[in-house]
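So the structure is just underneath, and the comments pick up after that.
The complex appears here without one of its protein chains, the remainder shown in place.
By letter and in written order, the chains are A and B; residue numbering begins at 1 in each of them.
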Amino acid sequence: MKNKWLRLMALTMSAVMAFSVAGCGDKAASDTTASKDDSAAVKAEADGAEVAEDEVVTLKMFIRNSSKYTGLQEDPVAKYIEEKLGIRIELTVDSSLGSTTAQASTFDELLATKLATNDMDDIMDFGSTSGNPECVTNLQNAAEAGMIMPLDDLVAEYTTNLSSDPRLTVRNDYRRENMYSDGKFYSVGGWGGMGLDQLPGAAVWIRWDAYKEMGYPEIKSDDQLLEVLAQMQEKYPETPAGDKIYAVGGGFADAQGMGDGFLNRDYPLTKGYESLEGNYAVYFNHATREVENLLSDADSVFWNGVEFYFKANQMGLLDPGAMTMSSSEYSEKVNKGQYLAGYNGWTFMGKEAVLEGLGMADSGYMPLDPFDDVESMALYWESVLGGNEFAISSTCEHPDKAIQFLDWCMSEEGSRMITQGAEGLAYTVDENGTPSLTEQFKTDNAEGVVDMAEAYGKWKYAGINAFQHIDTDANGNYIQPEQTPDVENYSAVKKDALANYYKADSFTEHFTTLKTADGEDLPTILWGSYAAAIGTKPDDIKQKYGQINDFMYKQIFKMVYAADEAEYETLKAEAIEEVNNLGIDDVFNWYDTRMKEIRGNLDALIDEAVKAY
Amino acid sequence: MKQARVKENKFRNAKAAEKRKLFLISIPFLIFITAFSYVPLLGWVISFFIYYPGIPFSKMEFVGLKNFEAFFYNKKQVITVVRNTFVLSGLIILTLPLPAIFAILLNEIRNLKFKKLVQTFSTIPYFISYVLLYLAFTTILSPSDGMLNTLLVDNLGILDKPLNVLTNEKIAWTVQTATYLFKNLGYNAILYLSAIASIDTQLYEAAEVDGAGRFDKIWHITVPGLLPTFVVLLVLQIGSVLSGAGFEQYYVFGNGMIMDKLEVIDTYTYKMGIVQGNYSFGTAMSMMKSVLSVGLMLIANTLVKKIRGSSIF
Partner (left out) sequence: MKTKKKKKKLTIFDVINYTFMAVILICCIYPFYSLLVSSVSDPKKLEQWFLIFPLNVTFSSYREIFANNRILLPIFISAARAFVGTVITLICCSMFAFLVTQRLLPFKKFIYKYVVITMYLNAGMIPWVLTMVTYGLKNNFWVYVVPSAMSAYYIILIKTYFESIPAELEESARMDGAGFFTIFFKVILPLSGPILGAIAMFSAVGQWNSWYDNLMLVQKNELKTLQLMLYQVIQNMNVVMNDPKTAATAQVVNRPSIMSVRSAIAMVTVIPILCVYPFMQRYFASGIMVGAVKG
């Protein structure tokens, strides 16, 4: 007995000692992909890198990323930056933070602790203004407390893009005038521009091979859609694997903000209405750029959406398990081809290969043309002022290098490399400046075995680049060459839709020339900058819309699963009355006033900036 | 006489020395507890201010009890939330004897291999995260393709419409309690098993000699052996009434249709915290919950002491 305890103690002691050593040591992460380094280095040299060995500086960065490891980074993009700018990237956080909106709060928490403990890294990502309204407050406090540096002088002295590219200077001006109160600006805006989606995600996406077989019946209203779906569900009751097929489904079990997103966010967005900050009380009409109160109007598009799901349930088109499904379960079912249609294109796009693997060849989903009540379509993603905020800590020893790094990320070349991967490796550029993907990249990308972030540097640092992957560069090419439409290699459903339904030469051509039911041009811009500029709200407004969101979250599902129309109408009347009692008018008025204020401040700036693209 | 007094003094000195020694030994522990459990409480002070990370203390705006009042903004909702919390926690407290009964029954199994097998696997649900557990439940209970409903509706034709277990408001409380039990029964039983293991086996032999049957032995030896542990856990559970089964269970299992029955203090303050967007509110809620829990525990302790004569302290 005694011996056993002694042995145990000795073991513990040695283990403890081993760990104090290991824990205090400072080993760098070493994940070298040696063969890939060469081409990046070659490219850098060809660019005329004038960096001497002793000038290489390590910058610590707290930026959201897709890297598996913290510490010094060794991927091709990082290597390129080291060669060209003499900067080594050291990440203090890795992708365990998560990248979906659900996990955004982890990032906010970690950022809060860093600010609270004054643990500032050279380059600090403060998050996105649209994701977190307190982001601006954090920035302002940090600036006031002297934790981050003013950038005006640095930008003027050390940068090329940030100081002269009009698309970027407008972002700096915006911050100087609207975010900070002392006439300087302390952060630069990444991830912005005027991105162009090939296909509108916010539209009704439908199982195309089935739709084709039915002869493309006209669908211009919800009722027509339900009819067509009913027929479709009858014709296709099961997948080849034996899973039951339903027309529509949902991941309703998730918490408020996610589970109800199908009705709160997706449906209204297909009509051109975006719920501001996820609130039921206020919707932003992207056609008129005005705030509207859709709940108090019994005939608004919001209620049409609820009614759609109600009718679908009555007709047996809604997956009865939707109420207990989480969104990940829903995605899994989509990946198994169990649904025929949906309002969120991003869940349904690009499923051709997956469906083929399940035995459904030449299958896929494509968007229908907008219904009669659609007021605007989200094709262009406007965020000319940049959404992600990046600042330089006052403790940074090499602010000149830091701003040069940011400057590179803000350039077109930088944005391209960050979203696609190192040049020479992932893509090559010809004399005209047109980029094209390398064969090796295409093979690796398609196979799905290679870790693209480590092997090519693809998407590893996404978020810090100035221009989104779907923006276009000065020559009109997509920032991310992967986005370039490859018409010849389109999948069967894409070719079919293009030829027989849209009847156009390209998707963009078709969708940018659509007309509304009144014969006017259909607006195609989704405005991002207005929502991002809202900022903090007074406490009582927060309480009110919090209560409204809570209430609606419960009410809409009761309505969707109502037993009959009578119950549905009762619940609807109840809802309209209740949100009135909870103060929806106050919330609306506040947002309305604020939005008019924002538009007064920013319209000129934004319209100018949009022209620069 | 003198000898006796010398001896007494010696005894008193020895006692004092022992007291001193014990106190000295306790000091490092107390320092540790203070450092790790009490010092962070200084952070509670931000409950009375509007706090944003990074701003210096001098610049914080004093708001008194406003952060606490924010919780009570919607009185109707707060009443529902508090009701749910107490009902759910109360049901959990009612099921407290079950792990003990399980441990006793398990102890009666004579086949050692089977006993170990059941004991090991009965703790497995504890290790499976709530997210996965929820997935398991939906696989069985989902109205569209759940195992149970496929069996009852499609295969056997007993029912016309599928059972709606996870979205049915009326049985929501029962389902939650059953879930809690499923997850925790085996794991909590470990404590009772170790308590049973510490009972002197000669007591059982002596009882057998006296002609006691199996149930007599359980009632007169095992149960009293388990009682101290049970009482302690009972008082602690009463102190945790405000938490119930824990935030995660209610968050994962909640959905729009049963929210009215399932929303507890933890999930409610979590949601409000996101809406409020500042850390002062969250801290104020932590503070309120901590203080109330300690109060509840002390009250439970006093009550149990009156009934039983002894309790945690």
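By definition in this document, a contact is a pair of C-beta atoms (placed from the backbone, for glycine too) under 8 Å apart; a residue touches a chain by one contact, two chains touch by 3 or more.
All of these numbers come straight from a predicted model, not from anything done at the bench.
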item: Sole contact to the chain not displayed, among B:G225, B:G256 or B:G277; value: B:G225
item: Contact partner of the left-out chain, one of A:N335, A:T484 or A:N601; value: A:N335
item: Option touching the unshown chain, where A:E218, A:E447, A:E488 or A:D564 are the choices; value: A:E447
item: Those residues of subunit A which, in the complete complex, touch the missing chain; value: 1, 5, 8, 12, 15-16, 19-20, 22-25, 27, 29, 31, 66, 68-71, 92-100, 103, 106, 109-110, 112-113, 116-117, 119, 201, 241-243, 328-329, 331-332, 335-336, 346-347, 349-354, 357-358, 445-449, 451-452, 459, 462, 469
item: Residue numbers in subunit B that touch the chain omitted from display; value: 15, 18-19, 21-23, 25-26, 29-30, 32-33, 35-44, 46, 53, 102, 105-110, 114, 116-125, 127-129, 131-133, 135-136, 139-140, 145, 147, 182, 186, 190-191, 193-202, 205, 214, 225, 228-229, 232, 236, 239-240, 279, 282-283, 286-287, 289-290, 293-294, 297, 312-313
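We adopt the following convention: only the chains that are shown with their structure count from here on.
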item: Centre distance in Å when subunit A and subunit B are each reduced to the mean of their C-alpha atoms; value: 40
item: Interface residues, subunit B side, partner subunit A - complex; value: 52-56, 59, 66, 70, 73-74, 77, 131, 134-135, 138, 141-146, 162, 166-167, 251, 254-257, 259-260, 271-272, 274-279
item: For the subunit A and subunit B complex, residues of the former touching the latter; value: 105, 111-116, 118, 132-134, 137-138, 141-142, 144-145, 147, 243-244, 246, 252-256, 259-260, 319-326, 329, 536, 539, 542-543, 545-547, 549-550, 553-554, 556-558, 561
